[in-house]
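And now, chain A:
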Amino acid sequence: MSLKPLLVTSFFGCVAIYAVISGLYWKHATVQEQNRPHLEHAETQEAWFKSLQDAQAGLPVSSALAHPMNLAVLVQRPPGVLGQFGYSREDLYPSAGTINGFSNEALIFRRYELEAPTALMHGRLDLTFVVVVLLPLVLCVLNYDHIARDRERGSLRVLLVQGVRPITLLWSRVFYCSLPSLIVLLLASIVGTLAAGKLNWETCLSLVWWCSGIALYWMLWVTLCALIAACSRNSLSAALSSVTVWIGLVVVLPALLQFTVSNIAASPSKVQLMAVARAAEADALGTLDQREEAFIAQHATELPQSVENFSDYYRRAYLSNASVNERVGTLLDQYQDELSADLRLLNAIQFVSPSTAAFRMLQAISGSGFERAETFQNQARRFFREYFQEIGVATLQQRRLTLAEARSIADFSFREPLAIATLSSSVAGMCVFVLVFTLVTNLTALRMEGTPD
Partner candidate 1 sequence: MQTVILEVAKKELLTYVGDRRFLILCVLAIAITIAAGLGSWQQISHAHTIRSDAERTDKTTWLEQGEANPHDAAHFGRYALRPVPPLGAFDSGVFDFAGATVWMEAHFQNPPANRAAETKLLSYPFATVTPAWVLAVIVPLALVTLLFGSIALERETGSLRVLVAQNASAWQLLLGKGVAAIVIALLLAVAMVAIALLPVFGYRSLDIEFPRALALVAAFLLGYSSIAGVVLLVSSCATSGYKSFWTATILWILMAFCVPLAGAQIAQDAHPTPRARSFASAIQQEAQAPFWLGSAQYEEVALYEAEVLTKHRAVDRTSLDLNRDALVLQAHERFANRVYDRLYGDLYDQHIKQEEVLRMASALSPVLALQRISRGICGTDTHTQVLFAKSAEEHRRKIVEQLNEDMMYHAGDQSFGYAANRSLWETIDDFDYETPSLSQVLHYYRFEIATLLAWLVLAGSLACAVLGRQFRGKLE
Partner candidate 2 sequence: MADGIAALQAIDVSKSFADVPALVGISLSVEPGEVLCLLGPNGAGKTTLISVFLGFLQPDSGSSLIFGVDSVIDPVEARKRVSYVPERVALYPQLSAIQNVEFFNSFGPDRGKTGYFQQCLLDVGLQEHHHNQKTKTFSKGMSQKVGLAIALAKQSEVIFLDEPLTGLDPGAAAEFVSRIHWLQESGTAILVATHDLFHVSSMANRIGLLRSGRLLDLVEATELGAYELEKLYLERMSQPS
């Protein structure tokens, strides 16, 4: 291998290793953070269950302790199976939420948003970035003038006369120069997975998917670089074409796609949600008596008939939050429907930008990005709705939950989404690109046999 490919590939390898190491560090820190005891609640879940057990054993326990409204559940989104490879903006999305009887749907994920905005805007250097943005650049730098330099020197004619087939010359040079970068990435991925912790079937399967995804994207760029190399007349035009293609596909097209999506599918404003929740909260306080009657009417069979029993603090808080949830929930459901439609639109139009498709594919495989974070929030909200219903009945009946009821309510675990639609549309799009580029490159190379210049 000559000096240029060696230097470029080595530098690329160093960046990939750095990205993997910093991803591993992030994953470790996130897991540690999620395992920390949650100190901001007066009554932790452990203490709550202890009080409930004591109460059921007949020991004297204050009525404020182990009250259904105080059953705090921490819902958490753990880092993805290969989350260390796609952690760039993971800190932007809520990864934990606190649920208790005093929460409402707008407040579940309220947290201290401490990250510096500049840091969030720039994101972090993760392996997904290295693959999607840097790999194409490296391939362009390594492959742009495989044929042009021979054309320029006139040696292409000599090579053809000597019996070399342009198609063989082109592909052998392209693969020879490009293969090391793929090997570097695959090795970095394998090492990054092994170093992250214990291997299981799920991790191994994700790793296979991840490596296949990288290989597909690599193949796409290899065929594209071969096409540029085959078509360019001289080194300068080859360089210009490579840079134009890189900027067009990796920078401008994804940017325009993102711009289009964000304008066509305007995402709901969190400020608007906050304002709705605020207005609902104020209304709920003002119309509490009516809410109370409405709730009693809906749950007539489950509640004691005496209305006087409900005039306590917990009941008021519960009813107030029920009212807020109803209004916020409607807005969130509406948002959810819009989001599903937007995602369908994105899956349909992402073909125009292979880098966006690859970016979303790698995020889906590694377990990171907006869609996974959104799935988590939906699961948490659904969980909250069931939870709220369950504790509502007990709160209004002025009784404690049974241990079995409490255990079944307090159990939340995040189910990894299967982003089949995203994956299939991304993979299909890239396969089409690979096939088209290969075909055109081969045709160009074949034509070169007749007209080398």
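Everything below uses one rule, namely that contacts are C-beta pairs under 8 Å (C-beta built on N, C-alpha and C of every residue); 3 or more make two chains touch, one makes a residue touch a chain; residues count from 1.
How were these picked? Simply put, all candidates are chains of the complex that A comes from, given by their letters.
What you see is a predicted model; the values in this text were computed from it and never measured.
K.L.:
Which single candidate from 1 or 2 touches chain A in this complex?
P.N.:
In this complex, the candidate that touches chain A is number 1.
K.L.:
Spell out the part of chain A that touches candidate 1 in their complex, as residue ranges.
P.N.:
22, 29, 33, 36, 38-40, 88-89, 92-94, 96, 110-125, 129, 132-133, 137, 141, 234-236, 238-240, 243, 247, 251-252, 254-259, 261-263, 265-275, 278-279, 281-282, 285-286, 339, 342-343, 346, 355-356, 359-360, 369-370
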